[in-house]
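What you see is the complex with one protein chain gone and the rest in place.
Per-chain numbering from 1; labels A and B assigned in written order.
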Amino acid sequence: MLSVMLKIIRRHSEADPQCTLEIMYVTVMDNIFLLVLVTLLSVVQNVFFALKVEKECTGQHSKHHSAVFERLSCANRNCMDTYPTFLAVLWCAGICLSQAPAAFSGIIYLVVRQKYFVGYMGQTCQSTPGFLFGKRILFFLSLMCVVGIINHLLLTYGDSDYKEYIQTITKAASTLLLLP
Amino acid sequence: MLSVMLKIIRRHSEADPQCTLEIMYVTVMDNIFLLVLVTLLSVVQNVFFALKVEKECTGQHSKHHSAVFERLSCANRNCMDTYPTFLAVLWCAGICLSQAPAAFSGIIYLVVRQKYFVGYMGQTCQSTPGFLFGKRILFFLSLMCVVGIINHLLLTYGDSDYKEYIQTITKAASTLLLLP
Partner (left out) sequence: MLSVMLKIIRRHSEADPQCTLEIMYVTVMDNIFLLVLVTLLSVVQNVFFALKVEKECTGQHSKHHSAVFERLSCANRNCMDTYPTFLAVLWCAGICLSQAPAAFSGIIYLVVRQKYFVGYMGQTCQSTPGFLFGKRILFFLSLMCVVGIINHLLLTYGDSDYKEYIQTITKAASTLLLLP
């Protein structure tokens, strides 16, 4: 990160406003590019789900197919209903605290969602609709937001800045999500 | 805000790039932390709604329960359909103009939504589905975005910067939303 800034400063003279702009841009990108990647992955997954539903819908209209379509469409709806919530929490956690653990949790969430969708597609009709899968991950991301805000308030009104300690702890804690 | 910046500058030497990064981070957090709080509250409310629906769904399947579930599920769907719109307008208004009135309107919106959901759950089936509750709040937030953009264009192509006057007026106007 710092090496890029030095590279940019070397290219321009330091008092040049264009230089300030470039440094700002690089800094912003550096803090969000993992989040953008996870968002892109989730978009690809959404498109995959939608194509599955569309394919089933235009298939033969036998009685069996209709039941499968019903199930698929329901699974898709449940996924779509929690999607804005997931995106909001992911980006807030990534910006408030640190992006690496947030992006890692995001990827785990996508894996859980894939499993949920494929399970729903299978022959066994799940009795619980499961509006909320991945509750643990959403909770972890929310916790990250809260910790980030508390840290910011401590920095503004108090004197202490625990950000680096918290980031280290969060990175370690995010691996705990891998436990089944 | 400025006191924090001076604190940071005192800790580093001013020419240190790390110092610039820290100041940027604090500034960004200072301009969004209320929005993050409102977003978190709305996520908690979403989870509350989803749990209500899930609980009703796994309950006994008598005829009465089925009607209640239908109503609950419909209320939840209406809330979820407007959720991305709400989030988009909230963040745009908060970033373009000023975060305090935007966050305040957001909290009022959440209260209205809670009332709507609980009313829907009650015994009286509402005749109007009400896809759009809180129209006034969404309109106010959109207006804030438009004013913010016009102010930015005036600053870029003209010479004048009315931002501080507008922010004061907006703060006063946002309390008008409390009128029933």
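As a convention for this text, a contact is a pair of C-beta atoms (placed from the backbone, for glycine too) under 8 Å apart; a residue touches a chain by one contact, two chains touch by 3 or more.
This structure is a prediction, so every number in the text was calculated from the model and none was measured.
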Contacting the left-out chain: of B:41, B:68, B:96 or B:112, that is B:96
In the full complex, chain B touches the hidden chain through residues 1-2, 5-6, 9, 23-24, 27, 81-82, 84-85, 88-89, 92, 95-96, 127-132, 135, 138, 142, 145-146, 148-149, 152-153, 155-156, 159
For chain A, residues touching the missing partner are 1, 4, 7, 17-18, 20-21, 24, 26, 28-30, 32-33, 36-37, 39-40, 42-44, 46-47, 50-51, 53-54, 57-58, 76-77, 80, 83-84, 87
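The rule is simple: only the chains that are shown with their structure count from here on.
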Distance between the CA centroids of chain A and chain B (whole Å) is 20
